[in-house]
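Here we show just some of the chains, and they stay where they sit in the whole.
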Amino acid sequence: MFIDALKTIWAESGFAAITWQQLVMIAIACVLIYLAIVKKFEPLLLLTIAFGVLLANLPLAGLMKEEIGSEQGGLLHYLYLGVKKGIYPSLIFLGIGAMTDFGPLIARPSSLFLGAAAQFGIFIAFTIANLIGFTPQEAASIGIIGGADGPTAIFTTTRLAPDLLPAIAIAAYSYMALIPMIQPPLMRLLTTKKEREVKMEQLREVSKLEKICFPIVVTIFCVLLLPSVAPLIGMLMLGNLFRESGVVERLSDTAQNALINIVTIFLGVTVGATANAERFLRPETLAIIGLGLVAFMFSTIGGLLLGKLMYKLSGGKINPLIGSAGVSAVPMAARVSQIEGQKANPGNFLLMHAMGPNVAGVIGSAVAAGILMALFG
Amino acid sequence: MSFFDSILVSIFSMALVFLVLASLYALIQIFAKLVGIFKHEAALPVNVPAEQAEVLDEGAKGPEVSAGELRLKGVDEKTAAMIMAIISHESGIPLSELQFKSIKAIEQS
């Protein structure tokens, strides 16, 4: 009899219900956890997403079960509402704004052009994705991986192509972690040693007034021009205003600590939990991973090529290596510029100069996302 | 969407991205000029004394910018620890959030 009861429990357990697809997903989750912990791939998001993938693929747990009538939904279903309604990505941008110093960008505003050029990959990937049969909404979401900005990619995808959310989020954060591998070969291929050796002039000092007005002016201008980008740019700039105003230290502190951390946990786990086997184990996912790499590469190339042009136009004052930092991926991409610059010329310190294009890239990808949402939303 | 259309959309969008960021470029430039003109009048009142503000500024570069090493010039480590503890106390910022680049003794003639 006891054996019978055990058989019943077994029959009702996940062991009996598990499919090979779910086993594959669990293996993928473990690989992502490995990459996050051992290789330190964007661990804040990837570790959390990976655990969400794990939880979503243990059968019968029902963590993402929708609430229907009086029947209770699953834990992650409720937490996922913040993703679905676009709240979490905006709140993460609030925290990022509070962490970001736009000083280097204000000191050398031409960085903005690099931040624009480094959105190039978005549209290359968009075009190819269209070509191979994705809908325009899907293609736009895939393209945005090339913006190298996690919250923007998640925000855009939840609006345009929610089915692709896990694949796009995982691809975006993975490639951001791989920036130190993706960019250097392209940087060396496209620039000459002479260009890479260029030492740049010290940035001028930026007054507190300029730093305070910057977020206000950017909000007014960008939201007027592209209303759909308001939640992202608005919150990013509110966070930055908290930071630069100097009078709301405690709000700035909470935005970049307790609040962003809580939201990161909820966002990561629930985005991961959308990756159930049927949704993730499709040829589309492989296509997305491939297109994501293409997008990152062409964004890098876009930034570098404009960097070269600015090198020419400035009479050799701009080191084109800072162009690749325009992809966002703050501050990883700027560090790559620093490292490559120092390889070419040990006395070369590009970090601060690359921070300008780097933060311009955040604005650039938000703008690109706004355009695509306006066109296809 | 046809290939031609998506190329068109791409060119248009890319141009628009440039246009928006170029406008921001213009705005920043204009603003910097304005600030340059009104510099003396518009200066914001800052209550924090200068040295402390510097410390705050260094600590504010965000968690991403690595601290590098603390260089001590003409001060022994004990004094450095004391300075760090005092600044932490006076400014209300935990030691873990302050980043010191170097501590230098000033020669008194």
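A and B are the chain letters, set down in written order, and residue numbers restart from 1 in every chain.
One rule holds for everything that comes next: a residue touches a chain if its C-beta (ideal position, glycine included) is under 8 Å from a C-beta of that chain, and two chains touch if they have at least 3 such contacts.
Nothing here was measured: the structure is a model prediction, and the numbers come from that model.
J.: Give me the full-complex composition, label by label, with copy numbers.
T.: A x3, B x3
Everything below uses one rule, namely that only the chains that are shown with their structure count from here on.
J.: Where the centres are mean C-alpha positions, what is the separation of chain A from chain B, in Å?
T.: Spacing between the chain centres: roughly 23 Å.
J.: Going by the contact rule set out above, which residues of chain A touch chain B in the complex?
T.: 99-101, 105-106, 109-110, 112-113, 115-117, 119-120, 123-124, 126-127, 130-131, 135-136, 139, 207-210, 212-214, 217-218, 221-222, 225-226, 243, 246, 330-331, 351, 360, 363-364, 367-368, 371-372, 375
J.: Could you pull out which chain B residues touch chain A in their complex?
T.: 1, 3, 5-7, 9-11, 13-14, 16-18, 20-25, 27-29, 31-32, 35, 39, 42-44, 46, 60-65
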